[in-house]
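My structure is below; once you've seen it, I'll send some questions.
Left out: one protein chain. Kept in place: all the others.
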Amino acid sequence: MSILIIQLLNSLLYASVLFLIAAGLSLIFGVMRIVNLAHGSLYAVGAYVTAWLAGRGIALGVGLGWLFLLLPLGALSVALIGIVIEPLLLRPFYRRAEEYQLLVTFGLLQILEDLIRLVWGGTPLSADTLMDALPILHIGGLFYPAYNLLVIAIGVVAAVILWAVIYHTKFGVLLRATSQDRRMASALGLNVGLVYVVAFGIGCFMAGLGGAIVVPTQTAVLGMGVDALIIAFVVVVIGGLGSLKGALIGAVVVSFVRTAGIQFFPELELAVLYLIAALVLLVRPTGLFGTT
Amino acid sequence: MTRRVQLLENRSLLKLAAAAAPILLALIALPSLINTYQVQLVIYGLIAAIAALGFNLLLGYTGLLSFGHSAYFGIGAYSVAFVVAHLGPHSMEFYLLLGIPLVAVTSALFGYICVRHTRIFFGILTLAISQVVYSLALKLFWVTGGSDGLRVPRPSLFLGLLNFSGSHGFQFFIKSYYYYVLGIFVICVILMWVIVHSPFGKALQAIRDNEVRARFLGLRIRRFRWISFLVSGTFTGVAGILWAPLNGLTTPDILYWTFSGEIVFAALLGGFRNFTGPIVGGIVFTYLRTYAVASTEYWQLLLGVVLVTLVLVLPTGIVGAISQAGQRLGRRNAVT
Partner (left out) sequence: MILLKTVNLRKQFGETRACDGLDFVVNKGEFLSLVGSNGAGKTTLVNLISAHLQPDSGQILLEDRDITFTTVAERIKAGIARSFQIVNLFDGLSVFDNVALAVFSRDGKTVKMTRLADHDGDARRETLEVLGQFGLASKAAAPAGRLAQGERKLLDVAVAYALRPRLLLLDEPTSGVSTHEKAQIMDTVSSVVRGGMVTAVVIEHDMDVVFRYSDRIVMMHEGSFLADGTPEEIRANKEVANILLGAPLAI
């Protein structure tokens, strides 16, 4: 029974991280109609930056409390990268054939993956001091790290904030208008370019945040970006591309299946996931809540 | 935005043969002019050209961008390794006989899953499938040798007529293998040329240009895309089969997504809107890659940068740029 609860909590932790990545991907697609193949690599950059900053911080003797500021800092650094990339590399292709957009983001993927290797080398980076900074909770006979609960909480808070922004702020209206009809929005005088850059920045922030909060629980390794990308795609396939609700539900489904899969069929857990994705695609090609 | 149609396609067969003949003659004479290492490099180039040619049936002619073609190349290569490890005969013909149906079946299977979806999900699915194959190759080490891979010794050619054992066998092998691969390359090029100029090929291009209208012409979109996928994967698989004996070793690397990226890159480099683009791209890319790998450890980064630059600056690739320049020159001459 207690093991079940731990598995449940672990699933929620994984779902929280997955949601952040998938929601970012969905947001970018929903607003800009771009499939950002470099999204997983941005997540990886978030993880590496955070782990690296944590390492420097500890070496400089910074107080543990301050170190937690690194989480949003890591996310912000990724957002900054996004804000630079969008006008430089993505804007020239909005009017061109879809293939070019995919090719550019694919090239970006390659660049980022090798850039990570160039900057931080092949050895995995960890930030477990952040995790150890929080106590291990004693919940009714179980031991569970409080940090994990923090991750789950961050995921929930992010979902709420995102939902609030999109559906209850003026900017959210701008976002939704632009995503529904770009030309109309522009004809109405909306600054589509600005909306795009901000939307892309938010999407990157989410990916970076996912990486930042996950790295204290697992080391940052090469190739984590592409692995995350593929799983994020399974999430949006199941939940539907362009839907916030879909990203949430998809993340939960994928996470639970994966946790169960690792428990019972460790070799095949990826295959089980793809099977589910394939099934969903067969029944509902646009995902459960897709907008395409 | 108009797409420039490659003029080459509209000229007669004779003109095409006339243009290709000197190139073919040069290729035939090549091994007598350069050393063994260089010959080996050209063979790799021809293999890359076949892989890119197959890939481009899907991209250039059907309008589907696959990020998972490494799967078919890798399955082709691993099929050779399996035959060596478990079945014994080291005959190239045997490898082809067993390997080609295998990659065809795999392409058909994966293609069936992938073509049911829009272009966005199509790309994602192809990537995901190739990663699954990769992880299988890595994890099932008792079958695939895991990350160490499987060795592939020199095969015999022409049903055992030519054997290459011994320390001096290497040079002879490379030279003979060069002509063997060249022959298959020529066959592949001719086959692909006929396919894209057939009614089937025209139908593919129509579907690429205007899916709705194609449907209202009575064409079954999904079926055409599926068949295109099958042919495309098979061609790339053949390249993989040819690659394994040359490389001597088959490892999971060739199933990894970065290798799919290289195939995409090669097609883009040469120009994916032309027939000859992928061929040129495959050969040029092989040289690019060899020198990139030799000069820096971060050649993936270099490749990524070049890819992005290419898309920004030279989206029609080498052949496309040459053809555009040629057209402009032609127009200038006509005016004066």
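Here the chain labels run A and B in written order, and each chain numbers its own residues starting at 1.
The criterion applied here is as follows: a contact is a pair of C-beta atoms (placed from the backbone, for glycine too) under 8 Å apart; a residue touches a chain by one contact, two chains touch by 3 or more.
For clarity, every value in this text was computed on a predicted model and none was experimentally measured.
*Asks:* Which of the chains on display does the removed chain touch in the whole complex?
*Replies:* B
*Asks:* I'm checking contacts with the chain that's been left out. Which of B:His69, B:Arg154 or B:Arg208 qualifies?
*Replies:* Considering all chains, including the one not shown, the answer is B:Arg208.
*Asks:* If I consider the whole complex, including the chain that's not displayed, which of B:Leu24, B:Ala85 or B:Ile195 touches that chain?
*Replies:* Per the contact definition at the top, the residue touching the missing chain is B:Ile195.
*Asks:* Which parts of chain B are in contact with the chain that was left out?
*Replies:* Interface residues of chain B facing the absent chain: 2-3, 5, 10, 13, 194-195, 197-203, 205-206, 208-210, 212-220, 224, 227, 231.
Please note the rule applied: only the chains that are shown with their structure count from here on.
*Asks:* Centroid of chain A to centroid of chain B, CA atoms only: how many Å?
*Replies:* 34
*Asks:* Per the contact definition, I'd like the list of chain A residues that touch chain B in the complex.
*Replies:* It comes out as residues 29, 35, 37, 89, 92-93, 95-96, 98-100, 102-104, 106-115, 117-118, 226, 230, 233-234, 237, 241, 267, 270-271, 274, 277-278, 281-282, 285, 292.
*Asks:* Could you please specify the touching residues of chain B with respect to chain A in the complex?
*Replies:* 1, 59, 63, 65, 67, 113, 116-121, 123-125, 127-129, 131-132, 135, 139, 257-258, 261, 264, 268, 298, 300-301, 303-305, 307-308, 311-312, 315
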